[in-house]
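Only a single protein chain was left out; the remaining protein chains are all shown in position.
Per-chain numbering from 1; labels A, B and C assigned in written order.
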Amino acid sequence: MDYVYGPGRNHLFVPGPVNIPEQVIRAMNRNNEDYRAPAVPALTKTLLEDVKKIFKTTSGTPFLIPTTGTGAWESALTNTLSPGDRIVSFLIGQFSLLWIDQQQRLNFNVDVVESEWGQDHYQHPALFLVDGVSSICALDFRMDEWGIDVALTGSQKALSLPTGMGIVCASAKALKASKTAKSVRVFFDWNDYLKFYKLGTYWPYTPSIQLLYGLRAALDLIFEEGLDNVIARHARLGQATRLAVQAWGLKNCTQKEEWYSDTVTAVVVPSNIDSSEIVRRAWKRYNLSLGLGLNKVAGKVFRIGHLGHLNELQLLGCLAGVEMVLKDVGYPVKLGSGVAAASAYLQNSTPFIPSRI
Amino acid sequence: MDYVYGPGRNHLFVPGPVNIPEQVIRAMNRNNEDYRAPAVPALTKTLLEDVKKIFKTTSGTPFLIPTTGTGAWESALTNTLSPGDRIVSFLIGQFSLLWIDQQQRLNFNVDVVESEWGQDHYQHPALFLVDGVSSICALDFRMDEWGIDVALTGSQKALSLPTGMGIVCASAKALKASKTAKSVRVFFDWNDYLKFYKLGTYWPYTPSIQLLYGLRAALDLIFEEGLDNVIARHARLGQATRLAVQAWGLKNCTQKEEWYSDTVTAVVVPSNIDSSEIVRRAWKRYNLSLGLGLNKVAGKVFRIGHLGHLNELQLLGCLAGVEMVLKDVGYPVKLGSGVAAASAYLQNSTPFIPSRI
Amino acid sequence: MDYVYGPGRNHLFVPGPVNIPEQVIRAMNRNNEDYRAPAVPALTKTLLEDVKKIFKTTSGTPFLIPTTGTGAWESALTNTLSPGDRIVSFLIGQFSLLWIDQQQRLNFNVDVVESEWGQDHYQHPALFLVDGVSSICALDFRMDEWGIDVALTGSQKALSLPTGMGIVCASAKALKASKTAKSVRVFFDWNDYLKFYKLGTYWPYTPSIQLLYGLRAALDLIFEEGLDNVIARHARLGQATRLAVQAWGLKNCTQKEEWYSDTVTAVVVPSNIDSSEIVRRAWKRYNLSLGLGLNKVAGKVFRIGHLGHLNELQLLGCLAGVEMVLKDVGYPVKLGSGVAAASAYLQNSTPFIPSRI
Partner (left out) sequence: MDYVYGPGRNHLFVPGPVNIPEQVIRAMNRNNEDYRAPAVPALTKTLLEDVKKIFKTTSGTPFLIPTTGTGAWESALTNTLSPGDRIVSFLIGQFSLLWIDQQQRLNFNVDVVESEWGQDHYQHPALFLVDGVSSICALDFRMDEWGIDVALTGSQKALSLPTGMGIVCASAKALKASKTAKSVRVFFDWNDYLKFYKLGTYWPYTPSIQLLYGLRAALDLIFEEGLDNVIARHARLGQATRLAVQAWGLKNCTQKEEWYSDTVTAVVVPSNIDSSEIVRRAWKRYNLSLGLGLNKVAGKVFRIGHLGHLNELQLLGCLAGVEMVLKDVGYPVKLGSGVAAASAYLQNSTPFIPSRI
């Protein structure tokens, strides 16, 4: 079933879902299993232990919920808060908008802060909930050190798995809050999970066997590469992308350098060009999948996702493709200019692959 | 990563998750894709249309939710009811108990009817919600004809997929109720789906690409076999199993014939035997996965799941295994007796495989 | 592409190709690789070392040739013999007939011995070539101890891989013979392999990357189970099959007990029944693949292959299927009788799965 076959690989550069390593695809290529037999709890135990490492927490309690990032958000909120509770939410892009919408629909009392993000915001006695969907396992993230109470991500982002697992990590303070939080929830209720953790069977309902083995393989690859090296690789690819954008004479949608993301770059196109046309042509002509601008930047930006299982030459292929599409739609780009700028940086900064030295 | 390798195939006879056809495993063996590119909506459109056939509805609206059966339940309840609404719930086994628990925790006003199930119950003006997790696509099920308002199943049951997709189908009356239902929900909110259905992009959040292609393959196989033939096959395997149980001199936990299930058989063991020991040995010695008795029948029954992608000889292999385990634990079974009874029935009733005649 | 879809698993009981373990299918689920990069020689080195263990040789030199068993035969002959050389060949079944045919067509001078096989035959100064296609890795086989000069097998037999790799092991004496053997050969020439062994690149032409990784996984599984346990399992399944045949009142085509094979059982059918009809119906009605009788026993016997990645309940499912087919074609079998006889033996002799104790 391939409605839209094209020769060669699809170049997947949306900011999620991202490319799955062949090793993970292999690990998931399997029949179902009885999740009550000893093998699955034994596997789960290692996952719960190891997943904490990507949050940099030793004291947090992780939950692997069969859901998406949206569900992980809902789990974080409903387990820690009661209807009417006040939330101070920071508006910084489309997904914060969506999370705020969820917060309001779940009957919390939301104060939206449109001001700039800053470190000082987190000196407070309140519960500190962080949406790490696009950052955990790609950027420097330190749950314990930064005093975060609930952090969460989704399997289809930097972990490079299929969609379907929301990974939520709760501090002791968050767990305590869950004992009294009055938000109505069952599917997302951490206490159901905790009951089964205690029993050693781990699952209040059926998990995806395939995603469990996939997560095992994904974590193994991350630890083999080294989490710090993974983060450095994301920094390298992010910087290379930004240098290319600059070389094309285009603007990063993110205005301040300290806000740049190493997982996605939103590129502003000239006002006479429709960024959706860029995304459409990239896919139709070059088998390149770019991200659309969403909401108020629809038509004005396109996004290059550069997170997950990805390397330098994949990115350079994408950048070469973006150049051709820009030319296709009439933007006077100098072909090769972005690739040259990115390569100059990468040729200096890319380390040897450790296992091959 | 196989903690507990054993030679040969695992014989998976829990009542879910069930065996995945090789064709479906193949269809899911793929990289992620951009779900906003045209291919995924085109695929989704065919799925939403075709999935209605397994509910036998033409007027219902299906939702393919990245969740489990428990989540599908929650979706059915929170989209149609407001806190305090009265539910009449029928207590018929462990999973009805769990659903009732969910109903109570979601603050509905639940009347539990322990009396017998009967046809007359559904002559009423109330919304009619049916948990079809263990029956849809395996047993005769007719959403429209029976006036059902919400029916639901999970991917890992008769559809023979991995866990991770809750499939919910809502009547026009249920959809109307969802416009006014005051239960708090976001992740499970049908109205978010309907908004994207209208846009033709279908997904309020990221779906599992792999499960979409898997569902396509699963539906194709079901339609190739013929839904009526699938149901007849389940009836055949169910009856064969019950004949074996009888031949062993054991009792079906289900007491009345009209309640027999063609997807699972719970077998009562003599009081001097612990049914958990049967399940344990089956797995440890014969690579056979049977279901435990749950809750009040824990230790007293074991369950043979016979649903999903399964054929006669697989079942006979399982029955031969159960006989050996029964003997292992001291029950004086006549080896071969159950297989003989089941075979006598199957040898008479099994049709030729249509594609091979 | 499945011309002949049937519900449930195919029950594969031909004497090859046999069932592939899910672990091996996974290991082979991969893209091609540059076989001249360091990874492939590193992998090959472990394979050449470990494959010797299944021949029970320490001094032999193995060759992993991209061919079938027929090619492995040709490799054994053309590398050790010159046209006109005399071969004493033992005629013991269809495949010896085929090998003898090959020997004659390759211009050797073949003495066919139709007499009984016996131990004394191998006290001689001649080169001793053994076709182990259906025995190596399933039966007790000791290349060094028995003084064998060339032993060979194919990947699709007891190793439980896809077809495509002929595995040949040569003694020092055989290697020496290959230096002077005048038979014309290039593709099969061991000396081309030896040249690349010396270089450490191993391959005179392109190997199948997938089969190399598959062989790695297959060997890992065999060593995890323990080669002796693998052989014991084959003995157990062979004996169980023979007991079932006896219980059905049918004859084993192999007349003397010391000749019984633990990898395949050829069952003689009554003269009024066409064994091909049994094979045909098994496939058409029960999704069971049995082996045809070949050549002079065509129509008179059917074969049950019981080698490779297989366990007790798979075999019992097959035996139950054979019983039903026998009844289908009019043979007055008592349903359950063969399964009962086999189960009685297996219930006594099957060990616990070591990893699950």
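Simple rule for what comes next: a contact is a pair of C-beta atoms (placed from the backbone, for glycine too) under 8 Å apart; a residue touches a chain by one contact, two chains touch by 3 or more.
Owing to the predicted nature of the structure, the values given are computational and were not obtained by experimental measurement.
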item	value
Residue among A:Leu215, A:Val230 or A:Val279 touching the omitted chain	A:Val230
Residue in contact with the excluded chain [from C:Glu74, C:Asp149 or C:Asp262]	C:Glu74
Positions on chain A contacted by the hidden chain, ascending	2-9, 11, 19, 22-23, 29, 221, 224-225, 230, 233, 283-288, 309-318, 320-321, 323-324, 327-328, 334-337, 339-341, 343-344, 346-347, 350-353, 355-357
Contact footprint on chain B, counting only the chain that is left out	22, 25-27, 29-31, 38, 356
For chain C, the residues touching the chain missing from this view	1-4, 10, 12, 14, 16-20, 25, 27-39, 42-43, 66-71, 73-74, 83, 101-102, 105-107, 154, 156, 162-164, 183-184, 186-189, 204-211, 213, 216-217, 283, 289, 291-292
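Everything that follows uses one rule, which is that only the chains that are shown with their structure count from here on.
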item	value
Same or different contact residues where chain C meets its copy chain B, judged by the half mark	same
Most centrally placed chain, judged by C-alpha centres	B
Rounded Å distance between chain A and chain C, as computed from the means of their C-alpha atoms	49
Euclidean distance of C-alpha centroids - chain A vs chain B, Å	32
Multi-chain contact residues (two or more partners), chain B	2-4, 19, 29, 283
